[in-house]
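Reviewing the structure listed below.
Just one protein chain is left out here, and the rest sit where they should.
Now for subunit A:
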Amino acid sequence: MDSDLKTEAIKRAKVLMVGAGGIGCELLKTLALSGFQDIHIIDMDTIEVSNLNRQFLFRQSHVGQSKAKVARDAVLRFMPQICITPYHANVKDPEFNVDFFKQFNVILNGLDNLDARRHVNRLCLAAEVPLVESGTTGFLGQVTVHIKGRTECYECQPKPTPKTYPVCTITSTPSKFVHCIVWAKDLLFAKLFGDRNQENDLFVHTGDGSDSVKPTDDIFERGLDEVSVQYGRKIYDHVFGYNIEVALANEETWKNRRRPRPIFLGDVLPEKLILQNGNLEKNCLTEDLSLSAMPSLGLNNSQEIWSLAENSRLFLEALRLFIERRGKDIGSLTFDKDDQLAIEFVTAAANIRASSFGIPLHSLFDAKGIAGNIVHAVATTNAIIAGLIVIEAIKVLEADFQNCRMTYCLEHPCQKMLLMPVEPFEANKSCYVCSETPLLLEVNTQTSTLRDFVDKIVKNKLGMSFPLIMQGATLIFEGGDDLEEDVAANYALNLDKVLTALPAPVTSGSMLTIEDLQQELSCHINIKHREEFDEEKEPDRMVLLGWTTPEKKSQGVSNGENTTAAIPAAPEAINKSEEVEVAAEISRTRRKRSEISETTGDQETFQILPDTDAKNSMDPQEVEDDDYENDLVVLDENPEASKKRRLQ
């Protein structure tokens, strides 16, 4: 009997779930109810309060504990007879190698970031285990099936990499609120409270290349006898007033731009209030992460947009509290979206800067969403997606590959459908991950260093963690912690050399081989020398080509995916302030690849690109927030329908 076969396949199956978050909780429950007996689950995260609205296996009392372990215990309470093996670990850890993956019949992803998704995809390809991949954002979601030799792999379509902004947009010419947030978070906050030795491009570029503002660096040093109020005022006037004045001096910059307005504290707040501002000693808790400047200023609604004066007071008060209450942290702080005072400081600073540049101000709630890359998430979509994952997983286990589908969960019906199945696409023949096709890199081989190549291309674009780079038979770089000292030193030397100066010079026409031993992935890159790059459009000063169709200009930036399918998009949403860009070119009849980018305005992952001479490249991990579970993509069937909508 058909259903008995089904039961048998499920009972015998050994499955691996990656992620015990929003989708993961729902998935583990649904797998257990569907009769799965042997489930392994990996998640490196611990439980947070903001998870509890949807990750229903967790309670307030579990905050701080391992998601994988608590999820297991919760499910065993209603399904005691099954076997669940939790791993409180990172799926990228070396123990989860190809052999580990090979023991499973199917891998089920409920992940929240592109990096881990790509990693799992590669291991699944190497281990030849089918992968069911998923993602959600708000009311939208998708489930896709990837089987080596039968369908495309997860990376057959280019995935948007983290959004990057040219450094001058951040330091000198912000035009969107997100630019102000990046400035406040990655430059000002980092300068004041982070590692002072890190090079930091906080200064206004005068445009003529002479860093005339730089000598004032020690302005950020606080004199021993300097009272925090004075210090705060000095910082305020310097970054919002003086720096803007300096920038204004360069007429060239403002020819076609709106001129910013320098803001000095004395113009915003009366003298009395400035002095009083720091002396309101009430209501502030001493606990580190919940310390807040808001209560003493009478600011209690984080959804409200505060005035310039209110933001200025918040700025001063937050700065004062950092100095007086958390002095020991100063010099080692990194921005954390769960650090209330950090959020307050960043919101205030971003709003003051926005005010200066004529950009609309935002509430703390919204600013937090942008600064922390917080993603929209609800329980219902995750539940639906989990159901769909299990349906696909069962088809895979029954080897019913003909009937496997990618399914999109839409917010508005399309062709009457809210859940839309689409046949999986064939593998992309030019995919560097699942085929052997070489890539092409355009780069200035005389000015770009090996380090630029490793950071921007190998790690950022190719998503390799422990790469091995070869030019012909010569090994020019190897990543990892277990290298011999002299070998490591040699590679370190290579890193700072320009490509043509390497022991085996890399020039136009060279072919590099890049391997990642853990992912068992190897690919080739042909090098083409190019002299000039457009600072704005090609801030990496390198262009990687040959990987499917060129990306659309709308650098999709949900933390996730980008895919293919033929569905009309109507992600017009209840979603607040969500900017969705839908672009597609499709054909339903013949399997053409559609391309789509979905951009959710407030879930951008961003990093500032350092100028070529400033090597403070940020650790990509730092900007990759871990608190989202989703990504998805929505496509449009209608070729004309490339439209951009601003949703309320």
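Here is the rule we use: a residue touches a chain if its C-beta (ideal position, glycine included) is under 8 Å from a C-beta of that chain, and two chains touch if they have at least 3 such contacts; residues count from 1.
The rule is short, and it goes like this: contacts and distances are computed from a predicted model.
*Asks:* From the list "Cell cycle checkpoint control protein", "Ubiquitin-like 1-activating enzyme E1A", "Dynein light chain" or "Pescadillo homolog", give the UniProt name belonging to the chain omitted from this structure.
*Replies:* Answer from the record: the omitted chain is "Ubiquitin-like 1-activating enzyme E1A".
*Asks:* Which of A:G223, A:P413 or A:P503 touches the chain that is not shown?
*Replies:* A:P413
*Asks:* Which residue from A:R77, A:K255, A:K272 or A:K328 sits in contact with the chain not drawn here?
*Replies:* Final answer for the missing-chain contact: A:R77.
*Asks:* Among A:A13, A:V346, A:V390 or A:M542, choose the residue that contacts the chain missing from this document, as touch is defined above.
*Replies:* If we include the chain that is not displayed, A:V390 is the one touching it.
*Asks:* Among A:G35, A:P262, A:G480 or A:G546, which one touches the chain that has been omitted from the display?
*Replies:* A:G35
*Asks:* If I consider the whole complex, including the chain that's not displayed, which of A:N53, A:T85, A:S175 or A:S332 touches that chain?
*Replies:* A:N53
*Asks:* Just checking the interface: what residues of subunit A touch the absent partner chain?
*Replies:* Where subunit A meets the chain not shown: residues 3, 26, 29-30, 32-35, 49-50, 52-54, 56, 59-60, 75, 77-81, 138-139, 301-303, 365, 369, 374-384, 386-388, 390-391, 394, 405, 407, 409, 411-413, 416-421, 572-576, 602, 643, 645-648.
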